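One chain of protein is taken out of this complex; the other chains stay put.
We call the chains A, B and C, going by the order they appear; numbering starts again at 1 in every chain.
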Amino acid sequence: MINKTVKNADEAVKDVFSNAVLMFGGFGLSGIPENSIKALLEKDLKDLTCISNNAGVDDFGIGLMLQKRMVKKMISSYVGENAEFERQLLSGELEVELIPQGTLAERVRAGGAGIPAFFTPAGVGTEVAEGKEIREFDGKLYLLERWLKADFAFVKAWKGDTAGNLVFKGTARNFNPMMAAAGKITIAEVEELVPAGELNPNEIHTPGIYVQRIFQGKDYEKRIEQRTVRK
Amino acid sequence: MINKTVKNADEAVKDVFSNAVLMFGGFGLSGIPENSIKALLEKDLKDLTCISNNAGVDDFGIGLMLQKRMVKKMISSYVGENAEFERQLLSGELEVELIPQGTLAERVRAGGAGIPAFFTPAGVGTEVAEGKEIREFDGKLYLLERWLKADFAFVKAWKGDTAGNLVFKGTARNFNPMMAAAGKITIAEVEELVPAGELNPNEIHTPGIYVQRIFQGKDYEKRIEQRTVRK
Amino acid sequence: MLNKDQIAQRIAKEVKNGQYINLGIGIPTLVANYIPDDLEVVLQSENGLLGIGPFPTEDKVDPDLINAGKQTITMTKGSALFSSAESFAMIRGGHVQLTILGAMEVSENGDIANWKIPGKMVKGMGGAMDLVASADNIIVAMQHCSKDGQSKLLKECSLPITGIRCVKKIVTDLAVLDVLPEGGFKLLERAPGVSVEEIQSKTEGKLVVEGEIPEMTFEV
Partner (left out) sequence: MLNKDQIAQRIAKEVKNGQYINLGIGIPTLVANYIPDDLEVVLQSENGLLGIGPFPTEDKVDPDLINAGKQTITMTKGSALFSSAESFAMIRGGHVQLTILGAMEVSENGDIANWKIPGKMVKGMGGAMDLVASADNIIVAMQHCSKDGQSKLLKECSLPITGIRCVKKIVTDLAVLDVLPEGGFKLLERAPGVSVEEIQSKTEGKLVVEGEIPEMTFEV
């Protein structure tokens, strides 16, 4: 097996460059590559294009990259919980492309899967359809959407092995598997890194072929946005 | 949880009708729905359209449905090991649509995923491209391919639960997950049926939402086409 | 007038046995509390779960298990986890049969607006555009009027829309209404103490009233 292990986050992100297109797995603050984001914050980067369903919150996750003005453009489906994101968007400081969540997931999946374009019903008749080809199939209207790829994709898994195979946990899976496949260089951080052969091949969510670098993450905060409990 | 259990194969296939479009999971003889096929062979059916990567061998699997002349049309990627299939094809008795294997997998996936059409590079410049739209993206040529759906999809899993969740084993997974999603009525047979809650939610390959009926299969032959061993 | 819980309670009566259902953020999430125990339904969370259970007890809170509103949740027996691509494959493929979501505006032909107020507020569409373009049955939970008394049931949406001709039924604080295939809000039920005239005066779009309109009742 090909060994994909690198020492740590700093080594993993060493060749990330300004103007690059980056993808970040995660939904809300669940399943985000915390270690890689921290390492990126230490670097002198600007004019990044970031593809991520959300943009973290003001003081955590990609929100910190927005605060540091490292990001030229965000491609996301939801701004919701991030006041700084919404402010930069409304003021025009930040270029934002908002995409329906399922279209975002499928465009990223298409990027990894070598499908340059596909038709989807989401957004027909809305401003999302502007400038896009519309076509009818079996009596229903669909939009033509293009694939999305990245120079670097950052994903976070629960377990991983040295061959780059990944297993996610709970709803922290979300966008991570598709993004792993859509990065020219995919960097995976895991809570537990094990030798190749220790994961059950039948239980792997992301095969190692998609992962170029893997490292054992540390000090996970795993913040909760909406702690909701039963009485 | 919604209980999808039916008693046996006969009950599962009771409303399959002539002229229906059927999908069958499996690659070669691995992961084929043996019990459902046997039950279909007992029914008075004709003019079926069968979508399956292969067509079994002469005396097993879908091969038996060909022998009984139940099939009007096969949609497959490979005829290879089936002399009767090749004979009916060459003589014109059987209508056959041969599709590149990856295109077949993706067309079925698209059917389940609500993607009416997508572009793929496979088949450009070949007879597969005849009558299809060709378009260039980023300097490369692609064909537009349509989704595939079925009236009934027959899949075979290793384990399943009463909610219809499925886990496959080894390379017996193959086309089964996509076909499960592309059937109006999906019938799953499993080697081991367990109560909902016994499978780990993180290890499920096909979520129960795609499965309308599930039953505990029996007497699996699991034939091997090319028994190959090390000395 | 209905409060939020009563709107949720009324919507829960629309749920049928055996359905897979996606509940949006806000009032729709409350619907789960009122689905009768004898119905077997499965709640889908578009971030990758079939089988949403109740909120966790304090000791069971797991940051790796949240719903689409980022709330901590639990899983029911027989649940399944998957990626966002698989989740929207389910939605787009029509496997999720009922979608319940909130709205800022609905038009009389079933258009819905719920993601943006130009220049003032942008939440993003999240999964809503996929959901409304895909599910066969879409029920909207909303307030009948804005805080300053403007009707939100309109001839045409004034805000950027989320989807066209998709809403089938609306439950507001004042009424239950169907969106007719030919256009128009058909009044089905009145909230306790609310007259047809009041509903008429607060509905800008075409309101269709036929025969007696019953008042809703709630078992306590």
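FYI, contacts are C-beta pairs under 8 Å (C-beta built on N, C-alpha and C of every residue); 3 or more make two chains touch, one makes a residue touch a chain.
It should be emphasised that the depicted structure is a prediction, and the values quoted were computed from it without experimental measurement.
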| item | value |
| --- | --- |
| Visible contact partners (per top-of-document touch definition) of the missing chain | A, B |
| Touching residue (missing chain; options B:20, B:128 or B:194) | B:128 |
| Given A:6, A:90 or A:196, the one touching the chain that is not displayed | A:196 |
| Listed residues B:43, B:132, B:146 or B:169, member touching the removed chain | B:169 |
| Positions on chain A where the hidden chain makes contact | 1-3, 109, 111-115, 161-163, 165, 181, 196-197, 201-202, 204, 207-210 |
| Residue ranges of chain B at the interface with the undisplayed chain | 27-31, 53, 76-81, 86, 89-90, 96, 98, 100-106, 108-109, 120-128, 158, 169-178, 205, 222-230 |
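Quick note on the criterion: only the chains that are shown with their structure count from here on.
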| item | value |
| --- | --- |
| Chain whose average C-alpha position is farthest from chain A's own | B |
| Inter-chain centre distance, chain B versus chain C - centres from mean C-alpha coordinates, in Å | 36 |
| Touching two or more other chains - residues of chain A | 106, 120-121, 169-170 |
| Sites on chain C at which at least two other chains make contact | 49, 81-82, 88-89, 91-92, 134 |
